Each structure stands twice: as structure tokens, then as C-alpha cells.
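Following this message is one structure expressed as C-alpha cells.
For this depiction, one protein chain was excluded, whereas all remaining protein chains were kept in their positions.
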Amino acid sequence: MKFNPFLFFEKSKRLRALLIAFIILCFILFAIDFFVERYVYFEIERVYNFYSIYGFVMFSIIIFGSRLLRSLLGRSENFYDKKAVDSEDYPGMKEK
Amino acid sequence: MLATLPLPFYFLIGGLLSIFLPKGVIKSSFVCLVPVLALIALLNGTWDQGFKVQFLDLELNFMRVDKLSTVFGIIFCIAAFLGNVFAFHLRESTQPFVALIYAGAAIGAVFAGDLITLFVYWELTALSSVFLIWARKTEGAYHSGMRYLIIQVLSGVILLFGVALFYFETGSISFVKMQLGSLATVLIFIAFGIKCAFPFMHNWLQDSYPSATITGTVILSAFTTKLAVYALARGFPGTELLIYIGAAMTVFPIFFAEVENDLRKVLAYSLNNQLGFMVVGVGVGTELALNGTTAHAFSHILYKALLFMSVGAVLFRTGTSRASELGGIYRTMPLTAIFCLIGAASISAFPLFSGFISKSLIMSGAGKEHYQIIWLILVFASAGVLSHSGIKVPYFTFFHHDSGKRPSEAPAHMLLAMGLTAILCIYIGIFPNNLYALMPFQVKYEPYTFEHILTQLQLLCFAILAFYILSKLKQLPSETRSINLDFDWTYRKLMPSVVGKLLLFLELIEQRGLKGFNKFLSLFMDRIYQVSGPEGILTRILTSGTMVLFIAIVLLVVLGIILF
Partner (left out) sequence: MASEIKEGTLDLINHLPILQVITPMLIAPILVVLNNKTLSWLLSFLGALACLFISVLLIQTVSDGSTLTYSLGGWAPPIGIEYRIDAANSILLFLISIISVIVLIFSYSSLHVEIPEEKHTLFYACFLLCLTGLLGVVATADIFNVFVFLEISSLSTYVLVAQGSYLDRRALSASFNYLIMGTIGATFFVIGIGYIYMATGSLNMMDIAERVSELGDSRTVQAGFAFIVVGMGLKLAMVPLHVWLPNAYTFAPTVVTCFLAATATKVALYVLIRFVFSVFNYEDSFVNELFFFLIMPLAIIAMIAASVIAIFKQNLKKMFAYSSLAQIGYMLLGLSLVSEKGLASSLVHMVNHGFTKAALFMSLGAFMLNTKNVYINSLQGLGRSMPFTSAAFVIGGLSLIGVPGTAGFISKWLLLEAALGSGYWLVAVLIIVSSLFAVIYIWKIIEVLYFSESSESYSEVNVLTLTPIWILSFFCIFLGINTSLTVEVANMAAEILFK
């Protein structure tokens, strides 16, 4: 492989460093909200760290909501037909 | 002469010529060249007077060139070029031909100055694009394509009827801003809505795009739905109903995308969600919001194509696009992975990427008009975009569990296509004013303010944080080979099953001894068969006497009507 930045992070130490960097970033973003007076369209935006909280909560809602959706509507791939397009493999392809 | 030739003709003529070229490098180069020529023609052409043609007593205009149509024309040319570069490896006649015709039809519709021309190209997009699905040449794809074709043609028929009514009400066929209110405009609105994948009319999109060929999906993703967005922006700007429809469109696909296993279908749901943003923009209808819709369509076509290309490249190399069978591919397809991440960052609207500078126009548009709930929904949907397109697609394809697959890197022309698209995504993100200059209205907007960057990063980073924590807690939906029911259930399952049940029910009735009723029914069915079946009553050679009886009856009726 000539060029592959991802291999650099394969070592768990480096991956952990990346993770820690990310968490520090989150922390900074959270803290910075103290010092910034934001221009707002709506009152609700004034809530301290509105965007962080909204992002975190909504993402969780999406995950749990979609799991609920699957439990309601999930079916096997052959549900419509054995030869339905949902279950077929892409034609003419052999795994390489 | 060449300067006034309507733009779609470049594609249509080019498409016809492509048939006669030898399959392979020559044909592939040619189909890449055509959109470039068209783009040059568009940027240098002069169509101030339009390109008017007299048809019956109607005046058609093939080239209504204003800022709105020009932007869409430009991006469609670019998308056709990139799509054809991506498809450079094809060694067949159908797909390159169809791709050009399809692109030409979409461009023709965008420049149509009247509703008749719009209708013609509207149907041509349907008729041409279906071959990109059928080119997969499997039974499943055939049926899926058929469903797609029926729905698309239905949209065209509704449009035609709306146009005819509109013509009678107003005496005009020019394609300008309309008001919902009469049956005519409602029909036109519904026709646009079908193509734009409004809720409950959306399933053709998720059904057909993943069923197309690898290259076909890339091309499909650019045109049909954005054409519908253009038509809405042209015909129904400021229609409040669109705001709520658009908001619904941004929300519901998120959940489906999150649990969908086929990554191309995930992207199709995500496409639907992005369309929602544009529709909201049209509904808000202020100059800012319409600029937002246009800009978002522009950047959306690019990053959506990029995502479809990268997943397509993986499908091309591994034979699957299912999340449950992929993972760990970054080891051998790093470039594709990088391009996919660029696409993901663009769609998630990270600062410095194209989605950031276009989506915020729509959000601000909605905010300035004080649609609070809608605005909250859009912010929610932004987090949703991140969840499926921003994280799910690259994460499950290239990282996550190692699937053991070690495919080789995507072929050079695919890398080239993805590279060019990625560069455009970043370029637009960094220099938004170049895109804003193309917009239909002069609006001053500065996306890169400190607080805007901050709030966007807060939203995205904390959403990612939630993802990280939930994945550590093993709360993410698992990837298994499965599907989820959507509205297509009604016509793929309910309708066939109701008919089947009905037949079973009849059998039951027979078993219970209601033979008389059944006999009546079967007689009735026989009757229909007799009239229209191969051995129909009309096929049989009737005795002359019977025929004369007919004549006598008709004469009697005619005399009766006339004389009494």
C-alpha cells in the first residue's frame, strides 16, 4: 500500500489519542459557550449549550426511535418475493 | 446557429451519435465530452429571446434562460460529466446512450419555458432513466424498474391533465408561478410531488435507486428529484403547505435510513431527507430561502453523487453494498474511504464543506420567517443526516468490524470522478461566494461567522459523542440482512395479497356450498372472457342474422331518438 493514512491509526495507542483529542474538542466547544453571546432567531437558542444538548439528545432519540421502527417494520429480505430486488446479489460480481 | 441551439439537443444528438461509436474508450470519452461542450455552450450562449417554436396555436419556448434555470443547467451538466467519467469502464451501448438522453431530458425540462415542453421532457426523463435500472438485467431489477416506470409515467399523465386544465382556465401554458387553488394547479402540484418524493409518494426512490446498476445509481441520483425541486421552485415558491411537507420529508427517512442494511438504500433515504430541506426552502419562499434551495440542490447533487460513487466503487470491487457484509475496507481502499469521508462531511454540513454553506441558507430562511417548530425539526434533521450519511455509511463500509474482505482500490477513472467531485465539494465549502454569485437572487449572506461555526460544531460533535457512547454501550441497531416495510408495502404486498385473499375467499364460499352464487360469478367471469378473451364473442364469426338484428336495434334507437 503506497499511501494509507488510516493504517497510521491502526495502533490502539494512536486511536486512543485521537479519541481523547475528540473529547477535548467537545469539552472546549461546551466550555466556549460561556463566553459567547449568540445571535438568535428563537428564544430557545439562548438556553446554555442548546446545540450541544439538542445534538446529543436528538441523536439518541434517532437511534432508539429507529430500533423501535425496526421492531415494528423489520422483515426478512425475502418478504416480498424470493427473487425480489431486496435480496438479490449484484449480478456478475465475484468476490475478489 | 450553434450558439442558439437549445441545450438539451446537445445531449439528445450526442446520445444518438454515441450509438454509432465503437464500444469502449471512444464511446466513453465521447459521452464525457458532450456535457462539457454543453456546459461551454451554456456559459457562452445567448438565449435572450428564448428559443421559440410555434406548435398548434401555442408558442413553446425551449430555452427560457434566467438565473434559476442556468444554475440547474450548470449543475446538471457537471453531474452528467462526473457520472459519465465514473462510468468510463462500461463496454456496452445502452447505458452511455441512456445517460445522455436522460441528462438531456432533465436539462430540457429545466429550460422549458412552457408547460407542454416541460411535460415532454418530464416523461422523457422517466422513459430514459428506467433503462439504467433494467441494465442490471435481473428479474428483481426488472420488476423494480417497472414499478418505477409506472409511477413516473403516472406523474407525467397527471401533469398533462393538469396542464390541459390549466390551459383552459387561464388560456396560457407558460410555466410561471402558480397558486394552489384550482384542480389544475393541484394536479400539477401532485405531479411535481410524485417526482419530488413527497411522503407516501416517495417509495419509488428507495425502491429503484438501489436496484439500478452501480453507475446508473450515480446518474439517477442527480436528475429526477432535483428537476422536481426546480419545478416546485419555479411553480410554487412560497406555498406554505410545502414547508410542512418538506419538514415531514426531512424527518421520517432518518429512522428508515438508520436501520436499513443496504447502504445504497440508506443513501436513497438520505436523498429523500435532503430533498426535504430544499422543499422547505421553496415553501418559505423568501429570496434567502429560494437561494438556499438552489444552492443546496447544487451542493447536494455533488456530495450525493460522491457518496453513491464511493459506495458504488466498493460494490464494484466487493460485489455487495450491504452493511452487514462490509467493514474494514479502509485497509485496501483508502482513497475511496477518504472520498467517502469528504462526501459524508459535506452532507453533514461540517464547516469548510459544501453542505455547510448551502443548508444554512435554508435554516436562516426558515428562522427569519419565525417558523420555530420547523426550524427545530430542521436542526433535528441535521443531526439525523449526520447519523446515517455522515457516520453510518463510511463507518460500516470502511471501518467497524473487519469483514475480511481485501478488495483492490477502485479503478483509476472512478478515483478520478470521485476526486473531481470531492474537490468541488471542498471548493464550494471554502469559497461559497462563487456559488452564491450564481444564485437567482442577490442576497448578502456570510456563512462563516464564529457563532455559526461554533453552534454547528457543537451540534455535530455532541451527536458524534452520542454515537460513540451508544456504540460502546452496544445500543446501535445491529446490521443484519433484513428490510423494513415502507409505503411500497401497499403496492408490493397489500394489493397482490388482497386480490389473492379474494380468490381464496371465493373458494371458501364454494366449499360452504354456495355454489349457486359461485356459478353466477363464474358465469360473469366467463362472460368477460368471452368478450375480451382469445375466443371472444367478437372473434367468432357471427351468423348474418345476429348481425342484422344488431343493425335493426341500432336503427330503432336512432329513429327513436330522432323522431321522438
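Worth pointing out:
All chains are identified by letter, namely A and B, in their written order; residue positions are counted from 1 within each chain.
FYI, a contact is a pair of C-beta atoms (placed from the backbone, for glycine too) under 8 Å apart; a residue touches a chain by one contact, two chains touch by 3 or more.
A quick note: this is a predicted structure, and the numbers were derived from the prediction, not measured.
Among B:Leu21, B:Leu37, B:Val157 or B:Leu470, the one in contact with the hidden chain is B:Val157.
Set against the missing chain, the residues B:Ala437, B:Leu473 or B:Ile562 yield one that touches it, B:Ile562.
For the chain missing from the display, the contacting residue among B:Leu5, B:Val36, B:Leu165 or B:Val443 is B:Leu165, taking the whole complex into account.
Although one chain is not drawn, its touching partners on chain B can still be listed: residues 55-56, 116, 119-120, 123, 153, 157, 160-161, 164-165, 167-168, 531-534, 536, 538-539, 541-542, 544, 547-548, 550-551, 554-555, 557-559, 561-563.
Following the convention adopted for this analysis, only the chains that are shown with their structure count from here on.
Only residues 136-141, 143-144, 207, 210-211, 214, 254-256, 258-259, 262, 315-321, 330-332, 334-335, 337-338, 364, 367-368, 370, 372, 375-376, 379-380, 383-384, 386-387, 398, 405, 407-408, 450-451, 454-468, 470, 475-477, 481-486, 492-493 of chain B touch chain A when the two sit together in their complex.
Across the complex, chain B is touched by residues 1, 3-7, 19, 22-23, 25-26, 29-30, 32-33, 36, 38-39, 41-42, 44, 49-60, 62-67, 69-70, 73-77, 79-81, 83-91, 93-96 of chain A.
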